[in-house]
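Scroll down for the structure; my scribbles are underneath it.
Here the complex is missing a single protein chain, while all its other protein chains stay put.
Moving on, here comes subunit A:
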Amino acid sequence: MGIRFVLMVNKQGQTRLAQYYEYLTLEERRALEGEIVRKCLARNEQQCSFVEHRNYKIVYRRYASLFFLVGVDDDENELAILEFIHLLVETMDRHFGNVCELDIMFHLEKAHFMLEEMVMNGCIVETNKSNILTPIQLMDKTS
């Protein structure tokens, strides 16, 4: 499994979106998120975006007030994951128009669906923005 989890966390360390591709109990999730947030949010711009934590490698990137953190296996390509994060942000940007924390708060489900379109079973299956957004726009229309 390439990608283990995708987290979006704001500057204050509150989780805004959490998608796990392996089953963890609520307590385990909370502990893991706490540790990661503590580790990553303390780092500054001049430091690299990769942090080793437990048996994961965490690739993260900050966009304005939101941190995007992706936990991957050790042999995953870090740069590709950075590109993946950027792709995710661009996709959200296109859908919400200048995406911000509130968009994700109020449209959490949509954000989840976007992720589901992009990643399945920890594998990246879709990297085309319009392909990702088509089903979501369709759903918007029907409901």
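The rule is short, and it goes like this: contacts are C-beta pairs under 8 Å (C-beta built on N, C-alpha and C of every residue); 3 or more make two chains touch, one makes a residue touch a chain; residues count from 1.
The rule we apply is simple: contacts and distances are computed from a predicted model.
**Student:** Which one, "V-type proton ATPase subunit", "GPI transamidase component PIG-T", "Molybdopterin synthase sulfur carrier subunit" or "AP-3 complex subunit delta", is the UniProt name for the chain you do not see?
**Tutor:** The record names the chain that does not appear here as "AP-3 complex subunit delta".
**Student:** Please output the residues of subunit A touching the missing chain, sorted low to high.
**Tutor:** 1-2, 14-18, 21, 23, 26, 29-30, 43-44, 46-52, 75, 77-80, 82-83, 105-106, 108-109, 112-113, 116, 120-128, 131, 135, 138-139, 142-143
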